[in-house]
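The other protein chains are all here in position, but one chain of the complex has been omitted.
Going in written order, the chains are labelled A and B, and every chain counts its residues from 1.
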Amino acid sequence: MGIGTEEGRKKHQARSGWLLSLPALVLLLVGASGPLVIVAVYSFLKPGEYSGVQWIFSLEAWFKVLLEKDIFDGTISLADAHLAIFWRSAKLSLLTTAVTLVLGLPTAWFIATRPARSRALWLFLITIPFWTNLLIRTFAIMEVIRNEGILNTALLALGLIETPIQILYSGTAVLIGMTYVYLPLMVLPLFAAIDRFDFRLIEAGYDLYASRWQVLRRVILPIIRPGIVAGSILVFVPSLGAYVTPRVLGGGKNMMIGNFIELQFGQGRNWPLGASLSMVLLLIVVVALLIYVRTAPQEDRHD
Amino acid sequence: MKKILLATVAILATASFANAGDTLNLYNWGNYTNPDLLAKFAAETGITVTVTDYDSNSSALAKVEAGGSGFDLVVPSANYVPVFVAKGLLQPLDHARLANIGNIAPEWVDVPWDNGRAHTVPWQWGTTGVAVNTSVYSGDPNTSDIFLNPPAELVGKVNVVPEMADVMAMAIMHEGGVPCTEDLTVLKRVRDLLVAAKPKWRSMDYGMTEKMSNNDVPASVNWNGSTMRIRANNPAVVYGYPREGYPVWMDSIGILSDAKNVDEAYKFLDFIMVPENAAMISSFARYANGISGSDAFMPEAMKTAPEIVVPAEFLSAGQFLPTCSASAAALQTAIWTELMK
Partner (left out) sequence: MTERRKRFAIETLPGFTAIAIAAFVMLYLPIVTLVAYSFNGGSSVAVWGGFSLHWYEVASQNAAVQGAAARSFIIAASAAAIATTAATMAALGTTRRGKFTGQTFIYLMINQPLMVPEIVTAVALLIFFASIKVATGYSGLGYLILAHSAFCIPFAYLPIRARLEGMDGAMEIAAADLYANPWQVFRRVTLPLLMPGVAAGAMLAFVISLDDVVITEFVKSAGQDTLPTYMLGQLRRAVTPEVNAISTALLGMTVILLTAFFLLSKKRD
């Protein structure tokens, strides 16, 4: 067997490591990663007449991601509609990230500064929504912001408004929904970062005559920055690909890229375009993750 | 909990005995199938029908064409039946197995989209118009300007049901064209009209029966039967027949080529052509059916409802939606895709 020699032991470990991981790898290959290759292939085919594809190589779908041909005069211009959807998705995702950060940082701070015993309970309270069905949470928000929902009913009863405020089926509704749905994803990594934070550093800061603002900016923020980056990525990535929340709260008009991709496989009747748009979305996510991976080790070096 | 356990056992049982036997998978428009009808069918034949919803002809076509959907029956609109047939997705009907085929009302037998009912039998037919909540807008509802040039009261509030054929036909007729026109000057006007109107819409969504009943939406492009159901819950809502032109449609039910439960499917088709049963379909979704003699079993309210009985002055504005040529369909899809962005 060769166990005993360092070389042989390593080889044996590698082999058994791979063998043990094999079932998981096969499952993932068939049920998750492998099919992504098919999507890539489909993005280079021609759309079928109503749905599906024709097995003819074509760059049309990729061309359509960025450019569009006017149906009447044939002029080619930038596909501003696609860009608009990407821009709306990016804008809503960035806004969601920003709002969850503004709400999440104090929340994580609050939890981390509780006494050890109640801290576990507060943490548990944040975790429950995190594991709860996304659809249920979206539905819960819908019930709050509907024209006859509790928010409008309460405001009407208090006499603050005379007609219900239309929130449902707007960009604002999608933003509220996504903030609500993804807030725990921001709080958890922030908490992990703050929890490890040595509070004596703040004391040291004050001792050196730093103002509160200076302490926050110069001492606290740099140290919990990895938590901020991790939380932002965790919120930004799923927001960008969000499908359920914009579908339920956006009313079919405030589509995000995820909904637009689905549309191509149904009413839009253009599978290759749906495939190429999926690839673009995947690419953006990979870039975001790479940025994260590249910034993370640097943070470690600072420590 | 006990019921769930029983259901689990039932599913495990059917899963292990792969040939499903006494089940039938119906793929139908959402909120369109009377549960009592299925209960009656189960009582008479012992066959359990599972219904899966779709909300547009094109999503139904996409799912069926993708293959392996497992559905036995589908209910496409008239303009989509030829597409299903051309793609070989519907199997020809053996009329010898349908004892009640003679019950189809004569005017619905030799229809242009399925001559002699070779592939489908009628499910329901109706019109597409606009539903307006008069407490929000009290003006004339009988115009497609409700959504194409919304009055001030409805700007930013009107919903458009995203069913391409209906919306495109209404817009084309509004601009003086015929439903499947290939006239580029008309189509260009249609596109400009729709693109200009879209910012004034609140949403492009389905499910108006509930959303207009509970005041979430004050006006929408909508189907007549759905509007009658809304009026029952929310009397302020009226149905408008656009005088510029509105579509008349029929949804027909056929057996899919890859259906696994063909015998059961035939039984179901025969069952729904019994006048009493056809009336059950109508009494739920509130659209007319195409079966002679079903009138006797129809709910009294439907015999006089303004949504069902088209007023004489609007009769001529209704046009049956034909199946568009491939080139006309391509132009409509292009405009529609631009609109959906």
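Things to note:
One rule holds in what follows: a residue touches a chain if its C-beta (ideal position, glycine included) is under 8 Å from a C-beta of that chain, and two chains touch if they have at least 3 such contacts.
Since the model is a prediction, treat every value here as computed from it, not as a measurement.
When you scan A:A84, A:L125, A:I161 or A:I291 for touch with the missing chain, the hit is A:L125. Annotation: of B:N25, B:T127, B:S144 or B:S252, B:N25 touches the absent chain (contact as defined above). When the omitted chain is restored, the residue from A:A79, A:L183 or A:M255 that touches it is A:L183. Of the listed residues A:P189, A:P238 or A:G268, the one in contact with the hidden chain in the full complex is A:P238.
If you put the missing chain back, the residues of subunit B touching it would be 3-8, 10-12, 15, 18, 23, 25, 27, 30-31, 50-53, 55, 66-72, 205-207, 209-211, 214. Annotation for subunit A: contacts to the undisplayed chain at residues 9-10, 13-14, 16-25, 27-36, 38-39, 42, 102-107, 109-111, 113, 124-129, 131-137, 139-144, 146, 148-150, 153, 180, 183-184, 187, 199, 202-203, 206, 212, 216, 237-238, 240-241, 243-244, 248, 258, 261-262, 265, 271, 274-275, 278, 281-282, 285-286, 289.
As a convention for this text, only the chains that are shown with their structure count from here on.
A separation of 37 Å divides the Cα centre of subunit A from that of subunit B.
Residues of subunit A touching subunit B in their complex: 48-52, 71-72, 81-82, 84-85, 146-148, 166, 168-170, 250-253, 255, 260, 263, 265-270. Put simply, subunit B touches subunit A in their complex at residues 56, 58-59, 61-63, 65-66, 83, 87, 156-157, 159, 162, 164, 184, 187-188, 191, 198, 201-205, 214-216, 326, 331, 333-338, 340-341.
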